[in-house]
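Omission of a single protein chain aside, the complex is shown with its protein chains in their original locations.
Moving on to chain A:
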Amino acid sequence: MKTKKKIIPRILKGTRDFLPAEMTRRNLVQSKIVSIFERFGYDSIDTPAIEYAETLVGKYGDDGSKQLYRFEDNGGRDVALRFDQTVPFARLVSANYSQLPMPFKRYQISKVWRADKPAKGRYREFTQCDIDIIGTKNLLAETEIAKAIYLVFKELGFEKFVIKINSRRLINSILDFLKIEKEKQPAIMRILDKLNKIGRDGVTQEMSQVCDVSVVKNILKTMVLVGTNQEKIENLKKYDIAEVEMFLQLCGDAGVPEEFLEFDPSLARGLDYYTGIIYEVYPQGVDIGAVCAGGRYDDLCGMFTDKEISGVGVAFGFDRIVVAMEDLGLLNDVKFNSDVVVAYFDEITLPKSLEVWSQLQTAGINTEIYFEPAKLPKQFAYADKKKVKFVVICGPDEVADNAVTIKNMETGKQKTIPQAQLDKYFSGYTNL
């Protein structure tokens, strides 16, 4: 007999399969994040995974262009996979401007693709999770983003985290004051952004190649500060600090507790396009880096239209957040979707089992029926493997009494109650 040659069931480097255990955790995290976005009145949008290459090419700097998944499709078109959500969002806004309310805010959670070198925690296919508010320059938008960040991490169960904030306007005014030429400022900011990674000495060394060592000393003396937010503000009064002051005031009024907000004048964000308030969020108790970042930008849609649209937004690092939560034990008790398996006892009692199955589903209890009239231990084993908490049995005795037997798979305890009380039993159960 000839066996057909089998294909190895493998996946591409930098991509992942998610089995139910992991997917259940990811879905829970996503639904909690979304619930907060929606509490602020955000709606969602989606864009195609695949775009004309010209839409995406040249938007992400030299490194980005190299990482773009770009190819010719079957019709000979030059196409590319979504690299982030921001550029497709800008295209969508430009194409649909007249239909959108302004200011416009949206959340978007979808997969993006980058032909990056895979490393621990870095994938070629991963999920981005963004909120943006466009069409207003008012600091209330920045405040709302800060409040949303605060509530998202609270909702996810993080007890301690810090939302670091700074202002690009402030950085620029400091660098202007220190007489650093405009063209050199982006480079300075990119180096400053590495302060956490390479430390003060590393930054000093790299910056010395851009400007004078004495100037570098001054930059660090001015921008690397310790103390309370208010003390730092007092120290920087001669620069363009008004935005930071007003923003922190608004955050306080909006109910973001002060201990979660840290004004860090050295926070820079590497990307060139930020123009105002910037954010980075760090959870405490787990060494994973920033789990959320973003800021104010002007001219979102410049590459597509003459309309100048300012906005503010942040990206939540979905994969990192999941890893951080796993490390902190916040996802230990996540359960699968099924709460009850109704056993298939035999052909005669099957109608009653189906009735019970419907009864529980009507009451909103996630319930499945076993598909074969197998021996009960086999049905119990199925429930165990799926971590389903309860099996409900309707055998001949139960049918005769209009009763059902409930078996708790965790405790092994069995209990027989009237069928009429079954849905109440589960809807009142304390930790279903």
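Here is the rule we go by: a residue touches a chain if its C-beta (ideal position, glycine included) is under 8 Å from a C-beta of that chain, and two chains touch if they have at least 3 such contacts; residues count from 1.
To be clear about the criterion, contacts and distances are computed from a predicted model.
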Name the absent chain as its UniProt record does, using one of the following: "Heme exporter protein C", "ABC transporter permease", "Cytochrome P450" or "ATP phosphoribosyltransferase".
"ATP phosphoribosyltransferase"
Touching the absent chain in the whole complex: find that residue among A:S44, A:N337 or A:N408.
A:N408
Name, in rising order, the residues on chain A that touch the hidden chain in the full complex.
406, 408, 411, 413, 415, 417-418, 421, 424-426, 428-431
